[in-house]
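Every protein chain of the complex appears in place save one, which is left out.
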Amino acid sequence: MDAALLIEKSVFVLILTAITLGMAAYMTYGERKIAAFFQDRIGPDRAGPFGVLQPLADAGKLFFKEELIPKNSERWMFILGPGLAMVTACITSAVIPWGDTLPIGDRLVSLQVADINIGVLYIVGIVSIGVYGIMIGGWASNNKYSLFGAIRASAQMISYELSMGLALIAVIMMSGTLSLKEIVEQQQGLNWNIWYQPLGFIIFFTCALAECNRAPFDMAECETELIGGYNVEYSSMKLGFYLFAEYINMFVSSALMATVYLGGYNFPGLDLIANPTLLAVAQIAVMFAKVIFFIFVFMWIRWTLPRFRYDQLMHLGWKGLIPLAIVNMLLTGAVMLFLA
Amino acid sequence: MSALPIPFLVLSFITILCALYVVTSKNPVHSVLALIVAFFSISAHYVLLNAQFLAIVNLMVYAGAIMVLFLFVLMLLNLGKAAEPIKSNAWALASAISAGSLLLILTAAFQKSGEQVYRNPSETVGLVKNLGKVLFGEYLIPFELTGALFIGAMVGAVLLGKRDSGDHESSALAEEKGASS
Partner (left out) sequence: MNQPSSYIPILIQIAVAVGFVTIALGLSHLLGPKRKTTNKDENFECGIEIQGDARFPVSVKYFLSAILFVLFDVEVIFFYPYAVNFKEMGWEGFLAVSTFIGFFLAGFIYVWKKGALEWEK
């Protein structure tokens, strides 16, 4: 790897991280506006026109808030928890292709941080590490509510990881590769995986909701039972990190769903664009349109469906989705072999 | 032995440091976290050897699944002052002997293998595709047998977890008996 490539990648990573954080910040704004819309309210409207500066005000406020570390907690673990949640959320996006290549000068800049040929597994692996942030934070707080929230969240996340993996396997059987870039390239035009894997998509989407701890599966923070769940004791930027991490996870899982099931940066008619720079911009735009669509669906579901009960949640994960995902996988295999 | 590449040395240093912390730390939760870091650096070792599948599986199974189980157990046990670990001399002797013999075996194995330990037999053998071909060709029977092994493990887990293997009526009955006595 030469120095120029290294610099290129570093700049790209910095831009991607900045965009991710910006997206997460504006998703909080979007969520509040959407919630307001669903509940026939106005939502935030004081900071800037239509309240668009609200996320900046929120983030700024978090920096100036007092840091509370309960004296019974494990000090360093208490700090490590939100940090870990944020780091794992930020690094998941490394293997997602945001477009093909963007020509800058005489260089072709790849719009993907790392095109490794185990991309899908990388994401599943990092997601399985994501449990630690919540678990460590909830335990270190030394608060019963936090502990319950953390244990519930971790048991939920590991349960839904299984069906998520099984749903992905059906897609991999079709594509024959674990590289997300190749999976996208196989979905030219409108030849998207969702048409072949509708059941797999539904399973994956449900698991994504559960992995992000989003309603109707937000048992970890379940206000009516656990006050705020694993983050009861947190304040200042550490609380901000937990909330931010949730939005970043939502952003990345939307991007993953768009990549795996909705053709990533492909859209019919894009191959008509001859100018490579314009093409790259169009691809990024298409990708982000799909991502924002999924984010909207996430929020739509949150403000529409009531929360599950914990036993219902675990039943759905173990007794509902796992058998369904196995059936989906076997069906995919059998149908493909018959047609071959 | 020829000069070792710098990434290897750095990673080995991290791995050994974390492993030492795992055994010396007083707080078991800190030990588990150090072990997770050690697993990460071992995964990086696998990447250096171009064994990508192994790297990510090591991460998923050990760092992602087994360590979660460890943390579950540790976090929910009573780790107060009352639960000090047993520190009798016989215990120390037994652990010294078993750890010593493990060290002996490992050292012997390393000596025999020589430089091969760090040399990958072929550049592509660790890729998922090739691994799958070997697993479902040459090693099909052992692979199927692991399936049977898993059932055994599940039976064990359920028996341990539910204590009495009977159905709900009998467990409820047992609880009632326990309450009345």
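Each chain carries a letter (A and B) given by its place in the written order, and its residues are counted from 1.
The rule is short, and it goes like this: a contact is a pair of C-beta atoms (placed from the backbone, for glycine too) under 8 Å apart; a residue touches a chain by one contact, two chains touch by 3 or more.
What you see is a predicted model, and the numbers here were worked out from it, not measured in a lab.
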*Per the definition of touch given earlier, which of A:Met27, A:Leu121 or A:Leu321 contacts the omitted chain?*
A:Leu121
*Of the residues A:Ile34, A:Leu111, A:Leu166 or A:Val291, which one touches the chain left out of the display?*
A:Leu166
*On subunit B, what residues meet the omitted chain?*
47-50, 52-53, 57, 60-61, 64-66, 68-69, 72-73, 75-80, 123-124, 127-129, 131-133, 135-136, 140, 143-144, 146-148, 150-151, 153-155, 157-158, 160-162, 165, 167-168
*What residue numbers in subunit A mark contact with the hidden partner chain?*
1, 6, 9-10, 12-14, 16-17, 21, 62-73, 79, 82-83, 86-87, 90-91, 93-95, 113-117, 121-122, 128, 139, 141-148, 151, 155, 158-159, 161-162, 165-166, 169-170, 172-173, 176-179, 227, 232-233, 236-238, 240-241, 310-311, 314-315, 318-319, 322-323, 326, 329-330, 333-334, 336-337, 340
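By our rule, only the chains that are shown with their structure count from here on.
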*In whole angstrom, what separates the CA-based centres of subunit A and subunit B?*
29
*Sites on subunit B touched by subunit A in the complex*: 29, 33, 36, 52-53, 56-57, 59-60, 63-65, 68, 71-72, 75-76, 127-128
*Touching subunit B in the complex: which residues of subunit A?*
74, 77, 80, 116-118, 121-122, 124-125, 128-129, 131-132, 135-136, 139, 147, 151, 154, 158, 178
